[in-house]
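One structure follows; several queries about it will come next.
What you see is the complex with one protein chain gone and the rest in place.
Order as written gives the chain letters A and B; numbering starts at 1 within each chain.
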Amino acid sequence: MKKIETIVLVADLAGTAVFAAEGAISAMQGGLDLLGVMVLSFAVALGGGVIRDLLIGATPPNAVRDWRYPALAFLTGLLTFILHSEARTLPAPLLMAVDAAGLALFAVAGAQKAMSYGIGPFISTLMGTITGVGGGVVRDILLARVPMVLVADIYASAAFAGAVVLVVSRRFGLSPMAAALLGGAACFILRVAAVTYGWQLPKVTHW
Amino acid sequence: MKKIETIVLVADLAGTAVFAAEGAISAMQGGLDLLGVMVLSFAVALGGGVIRDLLIGATPPNAVRDWRYPALAFLTGLLTFILHSEARTLPAPLLMAVDAAGLALFAVAGAQKAMSYGIGPFISTLMGTITGVGGGVVRDILLARVPMVLVADIYASAAFAGAVVLVVSRRFGLSPMAAALLGGAACFILRVAAVTYGWQLPKVTHW
Partner (left out) sequence: MKKIETIVLVADLAGTAVFAAEGAISAMQGGLDLLGVMVLSFAVALGGGVIRDLLIGATPPNAVRDWRYPALAFLTGLLTFILHSEARTLPAPLLMAVDAAGLALFAVAGAQKAMSYGIGPFISTLMGTITGVGGGVVRDILLARVPMVLVADIYASAAFAGAVVLVVSRRFGLSPMAAALLGGAACFILRVAAVTYGWQLPKVTHW
């Protein structure tokens, strides 16, 4: 396996575990039963990657071709359900940082994979963004609420920024590993800073 | 046509008619007009199969390649609209049993088709589940409510169980027909029993 594929695989699997746990937590917060916990673990963990793979023509998507993805999402969701008393006591800043890490992993893996499939640089940054936020959008659609990503302070923008840094770094000749680290760091730092300092995007206030 | 393809085709078409009628009824219950009735007939009848086909790389999906699928959904929806006075008087237990039959047909057809496309056994059971519940999820998303499958007593679990029985039976060397009957029966009986006896999955009560 080429180095670049290993980076995408590791980032994808790590992001999958993080987002599966988050999906399980949202399901329990929403009062869903064990099946609902499983479904949301799957949807949040695999939704973004599946949408990316369908869009770039990488079918069947990884999550369907490779049993490790759904198995990992399944096990993480089950574990979070079993350990829910412990999960409940996790401090909010820790959860936020873990979520930002998952976002960074997916944004970088998504943009990198799109480039590997011959997608141009501009659209590869969009594919990275969709990979990062897609799972959360699917979760919010299933919970019948406006996707957090549409109303939240800088979230999709952080994924977009990370993907842009990765794509530009590759263009300037950086190695896949260096570009992935740089893009991931950009996304993570921007997201954490936005939450910490309450940064907002401009908005039209009175329509 | 091979025997296995005939089984998938017949199960798919029968499930399509059942789910199209259900879609039409939900649309009329929701106060939608004739167009809304048509759209929901299509979405509920074909949604699960389309999602499965996109995921396993069987594109264009059956519902797009083969005009009999949308025509059947269309005609069933129209017929339900015309005969709505009669449809309204159908007893709830009958509707539940018919729905369970549709679920069983789709779960079995979906898992079988995924296996035919070289998808591994674990993911084939997930594809069967998605085929069974996908249409209902699309319906609930279009009606802007939390998908029934996430909050209901054993429903997706019954589809999953039926798909597992089919996949395991095939592994143990049963013929496609015997495995389909066994899997379909497992799903149907589990679903009807769950409704009859009020079985529930475990849930975290206070988050």
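The rule is short, and it goes like this: a contact is a pair of C-beta atoms (placed from the backbone, for glycine too) under 8 Å apart; a residue touches a chain by one contact, two chains touch by 3 or more.
Predicted model only: the values in this text are computed from it and were never measured.
Peer 1: Which of A:Ile4, A:Ala87 or A:Ala156 touches the chain that is not shown?
Peer 2: Touches the omitted chain: A:Ala156.
Peer 1: Touching the left-out chain: which of A:Leu79, A:Ile123 or A:Val168?
Peer 2: In the full complex, the listed residue that touches the missing chain is A:Ile123.
Peer 1: Since one chain has been left out of the picture, which residues of chain A touch it in the full complex?
Peer 2: 54-57, 59, 119-120, 122-123, 126-127, 137, 140-141, 144-147, 149-151, 154-157, 200-204, 207
Peer 1: State which residues belonging to chain B touch the missing partner chain.
Peer 2: Contacting residues on chain B, toward the hidden partner: 27-36, 39-40, 50, 54, 59-61, 64-65, 67, 70-71, 81, 84, 88, 141-144.
Basically, only the chains that are shown with their structure count from here on.
Peer 1: Measure off the straight-line distance from the CA centroid of chain A to the CA centroid of chain B, and report it in whole Å.
Peer 2: 30
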